[in-house]
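Scroll down for the structure; my scribbles are underneath it.
The complex appears here without one of its protein chains, the remainder shown in place.
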Amino acid sequence: MLTINSTTIEDTFAEAFPMTAARLIVTATTLEWALTAAREATGYAASVIGCDAEAGIERVLPPDETPDGRPGVSWLLFAFNREGLAKAAVNRVGQCILTCATTACYNGLPVVKDKAIRIGGVLRFFGDGFQASKKLDDRRYWRVPVMDGEFTCEDLFGTVKGVAGGNFLILGESQTAALAAAEAARDAIQGVSGVILPFPGGVVRSGSKVGSRYKQLRASTNDAYCPSLRGLVASALPDNVHAVYEIVIDGLDLESVERATRAGVEAACRPGVVRISAGNYGGNLGPYHLRLHELMRDVDVTPRPPA
Amino acid sequence: MLTINSTTIEDTFAEAFPMTAARLIVTATTLEWALTAAREATGYAASVIGCDAEAGIERVLPPDETPDGRPGVSWLLFAFNREGLAKAAVNRVGQCILTCATTACYNGLPVVKDKAIRIGGVLRFFGDGFQASKKLDDRRYWRVPVMDGEFTCEDLFGTVKGVAGGNFLILGESQTAALAAAEAARDAIQGVSGVILPFPGGVVRSGSKVGSRYKQLRASTNDAYCPSLRGLVASALPDNVHAVYEIVIDGLDLESVERATRAGVEAACRPGVVRISAGNYGGNLGPYHLRLHELMRDVDVTPRPPA
Amino acid sequence: MLTINSTTIEDTFAEAFPMTAARLIVTATTLEWALTAAREATGYAASVIGCDAEAGIERVLPPDETPDGRPGVSWLLFAFNREGLAKAAVNRVGQCILTCATTACYNGLPVVKDKAIRIGGVLRFFGDGFQASKKLDDRRYWRVPVMDGEFTCEDLFGTVKGVAGGNFLILGESQTAALAAAEAARDAIQGVSGVILPFPGGVVRSGSKVGSRYKQLRASTNDAYCPSLRGLVASALPDNVHAVYEIVIDGLDLESVERATRAGVEAACRPGVVRISAGNYGGNLGPYHLRLHELMRDVDVTPRPPA
Partner (left out) sequence: MLTINSTTIEDTFAEAFPMTAARLIVTATTLEWALTAAREATGYAASVIGCDAEAGIERVLPPDETPDGRPGVSWLLFAFNREGLAKAAVNRVGQCILTCATTACYNGLPVVKDKAIRIGGVLRFFGDGFQASKKLDDRRYWRVPVMDGEFTCEDLFGTVKGVAGGNFLILGESQTAALAAAEAARDAIQGVSGVILPFPGGVVRSGSKVGSRYKQLRASTNDAYCPSLRGLVASALPDNVHAVYEIVIDGLDLESVERATRAGVEAACRPGVVRISAGNYGGNLGPYHLRLHELMRDVDVTPRPPA
């Protein structure tokens, strides 16, 4: 049995799936405006089941890490395939970045032939013939006249086969304890590059199972994990568990999702957290299996000063 | 000629349109979580031309102003008609509120027969038969079991014919001056109830005209207001104007949009702002005309202490 | 026995003391700068035992509630007597407001002869003879030339005999539960005008008793409330209490402190909170006694929709 800070780690695994991903960098005259644009562009993008894409902010970029030397934010976008990704990207950049004061938008992944999607090259038509392009170091940038100057958007954006649906479950003695642990996990994962947490605030409380007693619904509440249904269904919850939160992780590659899982689980192992579990479909659906015990085996146990 | 603090108010009008609107109240165990849910639910909702709806946060609600006595946020949602509104509302609440830790969702408008949309009554099926309803003071609330307890969502939400597309333009001597004025206008409008600013950060920099030289596009950049095109097109900009921002306002009724326009224009009349204008289509499209000179005629001119 | 949401309210009282108080209003070109100034000015002001004053932000003021029509923040300052208050106010305004970009500082209480303190009338000398004054509606404002224009500061500020040291204790099953309740109490009190919470984040974790085994110390840790000392001293903590937080309240009058106590205690009565208590010195030191049972007797019990 594996325990960390008296929290039990279940011997189970998260099942994750491939999704196509892009990294977009938005810059602006201030970090606040770059964040405003990125938040709008990554809104309403919790799950590709109900939204056109999954999206989230990856991290803040200081001026010396952005293409134009201004403060920036990188955000990731995931969709089922490249066509869906291109459509969501063009519309989200067009609605949320092009419209937003002082912003520019750059590609944040290597461009590989036949794997890139066109964003600036589509949005340029908004310029009504007054757009111009500039090439620098083999990359093309479109400059579209707008009311506060010009909107610069890179022509092509690289894509990769990413890994979506990484996850773990936090089983807590109370809602307060489980939520505090979920927040700690989210905060710890914010330091990991290459991943996002697509759900609101990085936390999910509506875990679902496949299928439903209503034919038109393909998914419904995961009753085995609902504390209020403990007497009515075959519950998966120990007696002292009264609330569960899930952390869902999308990443640019498997290793990033693994690192995020490790950081998140370690932070979630706190007083009031009974157990850490993970969600899977028996292992038959998703090609990626993230085994909690393997991931957490080597957590650092060097003695530390008291906290 | 009307001037406020040495800024000229053009004798023109904003042209606004009817749109169907709902007010949703999200509460949570903390204000931060209520805000997280509301931000996600109102993301990617700048313009109904490119998004499924226009949305924004109306205001923060202290615990004694919410149905369940918890901290809350009210947000507004606008669509072309009631069917579109219902669809956007159900999907946004399902993806962004139902999923979000500790939240509940209540109706914030009077329910009138045949004018209400059903939200809780649709989302309840996620409960897979374990949902329950409770009636209090003639309103029905659905309780759907989730992993952190229950998600409460009101059954019916009232709608009204709102007023969308209220606007004004801030013509500044520089991008910095115009943007500072736009931020001041936005901040002033945040105190007005019944309205939202649907664009990112409450400000638009990509004003558009109807039509384009590309047949597939119905709108394109408003070249007459682009400072970089001054030499190339018939510019609407005075020589000393080098950046323009637009504030777009959606409201539950005409009077709210008028109050917001007044508060916003007054705040925008600052050093570095040459002129305030407004956008219209000649007056033939939208039934609502907001004339700047009429709205701003009675601005308070009581002497104030020095600032 | 009085219980609210299954939390027991002890039949005890908080003992509070008179302190002299002022209300200062800082305005700026944006709310952010007004908040920046107010946060700096109210820093390092947790307890008048160790600092020159107790201070905190009372609330944000929209432009139409400030003297100069700009966004503002009101903050309160408490000291043992008027001389101490004047000294702390002049130095804090001089160091933290006069220096801060675009700010002005106004009096927020009625001015009564012989009870006012002079702030602008002292700081004006920084103008080195170039300062000027202006009178409006019987109030004098000093205008001091600075590098970004002029610093406006009102001459006189009213004072009142306020009530300091209002308090209550939150006894929780765990640190997480007690802290979440303390945060909820703080957030609820932010809606009450006329009060501040002087300690960092509005919460105290280092409750103290009078006296110490070290002669040079007049106060030391309140061992009866320290969970780690349960086996070593006569503990005041029930067996299932593992963390305690205190909310300390200073107000402009007794009624404000009572309202804040009521709002805070009600919000703190949550799952995981075993008991609410209060701190006193037997009733012999402070003239104000806030009895928890009297204050909480009439808490609203109208049925509410589910949360």
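Think of it as A, B and C in the order they're written, each chain with its own count starting at 1.
By our rule, a residue touches a chain if its C-beta (ideal position, glycine included) is under 8 Å from a C-beta of that chain, and two chains touch if they have at least 3 such contacts.
Computed from a predicted structure; not experimentally measured.
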{"item": "Touch partners, limited to displayed chains, of the chain removed from view", "value": "A, B, C"}
{"item": "Residue in contact with the excluded chain [from C:E10, C:D68, C:E150 or C:D253]", "value": "C:E150"}
{"item": "Candidates C:I117, C:V163 or C:C226 - the one touching the absent chain", "value": "C:C226"}
{"item": "Where the missing chain touches chain C, by residue", "value": "29, 33, 36-37, 39-47, 50-51, 91-92, 94-96, 98-102, 125-130, 144-151, 175-176, 178-179, 182, 199-201, 203-208, 212-214, 216-217, 219-223, 225-229, 232-233, 243-246"}
{"item": "Touching residues on chain A - with respect to the absent chain", "value": "27, 29-31, 62-64, 67-71, 104, 106, 134, 136, 139, 141, 143, 150, 152, 154, 180, 183-184, 187-188, 191, 267, 303-307"}
{"item": "Where the missing chain touches chain B, by residue", "value": "174-177, 180, 270-272"}
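Criterion: only the chains that are shown with their structure count from here on.
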{"item": "Mean-CA-position distance for chain C and chain A (Å)", "value": "40"}
{"item": "Distance between chain centroids, defined by C-alpha means - chain A, chain B (Å)", "value": "27"}
{"item": "Centre-of-Cα separation between chain C and chain B, whole angstrom", "value": "35"}
{"item": "Per-residue overlap in chain B, given as positions that touch at least 2 other chains", "value": "29, 150"}
